[in-house]
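All protein chains but one are shown at their positions in the complex.
And then chain A:
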Amino acid sequence: MSIDMAQFHQIFFEESFEGLDIMESGLLNLDMGDVDAETINTIFRAAHSIKGGSGTFGFSSVADFTHAMETLLDEMRDGRRKVSQSAVDVLLGSVDCLREMLSAIQDEKILDEEKVTEHKKALDTELDGTDNAASLPVQPSQAIVLNNGNAGWRIAFSPHTDLLKTGNDPVRMFRELAELGKIDIAVDLQGVPGLYELDPEECHLSWQITVHGDIPRSEIDDIFDWVEEHCDLAVQGIEQTTQASSQAFDEQPQSAAIEATPTASAIPPPITNESHQNEKVNADKTPSVGKSSASIRVDTAKIDTLINMVGELVITQSMLSLIGEHFDLNKLDQLKNGLAQLERHTRELQESVMNIRMLPISFVFSRFPRLVHDLSSKLDKKIELQLIGEHTEVDKTVVELISDPLVHLVRNSLDHGIETPDERISAGKQETGTVTLEAYHRGGNIVIEVSDDGRGLDKDKLRAKALEKGLIQDDAVLSDKQTYELIFMPGFSTAEQLTDVSGRGVGMDVVRRNIQSLGGNIDIVSQLGQGSTMAIYLPLTLAILDGQSVAVGDETYIIPLGSIIESINVTERMINRVAGKGETFRLRQEYLPIIRMHEIFSVPNAKATKLTEGLLVVVEGQGIRCGLFVDDLLTQQQVVVKSLEANYRQVEGISGATILGDGSVALILDIPGLVRLSNH
């Protein structure tokens, strides 16, 4: 039977990456002084599974590599080797390397063999170089085979009484022997006790078996391999009397690897090297996001809820069709109740389906302990990472896309935010800085905060820098918030020296753009000398949106509810026309620009063309507020977002489309885009 092993590859990769994460977090949690045996065991098991799987599924390079890791871990587990920082560092490096190897295989890319060899060498050095040869298994006696064309084997087989209790059955073995060649069997009944003493669960028989034919000794040994300790066995070649007892070879010393002692001189790969590799891995990973999102793991509880919902829906449906069968007006109340129930169940069903796409943010957070561990030692800073709200669930797409911006923010906090231990002490702070990653739900948003108790943003410095770079004018009056937001401008960087930690050519402007492309935004709060907090606000899900539908002529548009501040009727007094800048209106103390929807989208038949006839919806996008002029407000409703790009093409000012209850299409406004559009 041939089985296509490729069908198991996907799940093997998934579980291997999970295993690597387990190994990584386990290694990071190891406390040199007080090593937790269960942690080592967990790490070992993960390595062991990857090795077993990779061997079975034909990835021998991975199996070889993991074998060295496994050996090292095994020795730690058995207490034969002390857990040292150098060994942990080598193992962490190997975890990265292995992750890269697996990704390369998964994406069918070429692997950087040199790097693998380098890590393998580091592992072997840690193993004291004795690993390879010594830990190979001692092959049983088949190494020396003494049959040179003999005529068969004479086997004396006397099982111990407990043989049957191992689940082995002599009959099966005879059957196997019979497959090798013609056999003669003679049974010896002498050992059988009298009926009263006989225990039917014990074996008291012994046999003399002759197998005829030119059969390799190893095949005979294979058959008795499992039972050699539960029997007395003598195998003799028929032509020659040389006897190779299978026992003799097994008693050789097992392996020299056991003697391997840890050496302090084992050199881990230079750390700079290692983290460069990390970066490369990260860079390599990004394009493969699309591919890895092919499958999703869902908690079975969520599926159960879903099935329950569908059940409810079916019940409601049959109830409704019963009412419909013999309908008269007396049943109107029943019908209304039924419809209300249908609506409730549909909404619940929708929520549960959306729920399937939700993953805990810990999928993203889990990579940070390692990042902080590596970077803080590289920067010579003492930094503690706090993770809060790891179980907060976010949309799968968000999980995939938020990771890079977050890495950037955390790197910034470590590099620019947290001071060196000396600076901290002289500032009267604790020597160890804290970086906190926190996720929580607020309203319809997920908020992810990256905060540190470092030096905070220096407004004067930011301003001076922006002036120097020509990003602002001399006389610009900036609020605190606007000053902080200077760091999001392209080409802005305050670090006196670009370090290879945070200065990677990717600026905060890219971070903000990435977050905005997810429909979110980012906010900064900072206190000089006390630290800063970057708060990322993201929509709960990207597939459904709370919208306000508005009428413009015969068209309906959807405005994301979150971006609406208020809706007002304007009077002529509030309107102000500025030459070259278009129309504005005064809202309390502020003048806001007006965007006439029917003009910008060229909608005919607008009911309101005079500003006083329609409504102004005050919206905010990217910190800029403006008034959208529409005919009327319709309803608030949840809409399912359909991509416009996928079905048509990108349109400026429009983020997507949805289908309304009556089957017509409504466009969803992209408020920041609309603001930009109106500025031109």
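Keep in mind that, in the parts below, a contact is a pair of C-beta atoms (placed from the backbone, for glycine too) under 8 Å apart; a residue touches a chain by one contact, two chains touch by 3 or more; residues count from 1.
Throughout what follows, contacts and distances are computed from a predicted model.
Participant: For the complex's missing chain, which UniProt name, "YciI family protein", "Chemotaxis protein CheY", "Monovalent cation/H+ antiporter subunit D" or "Spore germination protein"?
Facilitator: From the listed options "YciI family protein", "Chemotaxis protein CheY", "Monovalent cation/H+ antiporter subunit D" or "Spore germination protein", the omitted chain resolves to "Chemotaxis protein CheY".
Participant: Looking at the whole complex, which of A:D128, A:E176, A:E219 or A:E620 touches the chain that is not displayed?
Facilitator: The one listed residue touching the chain not shown is A:E176.
Participant: So one chain is hidden, and I want to know which residue out of A:G167, A:G194, A:G580 or A:P604 touches that hidden chain in the complete assembly.
Facilitator: The missing chain is touched by A:G167.
Participant: Of A:D36, A:E113 or A:E229, which one is in contact with the hidden chain?
Facilitator: Within the whole complex, the residue contacting the unshown chain is A:E229.
Participant: Taking the full complex into account, what residues of chain A touch the chain not shown?
Facilitator: Spelled out for chain A, the touching residues are 1-3, 5, 7-8, 11-12, 14-15, 42, 44-45, 48-49, 51-57, 63, 67, 70-71, 74, 135, 137-138, 164-169, 171-172, 175-176, 201, 225-226, 229-230, 254.
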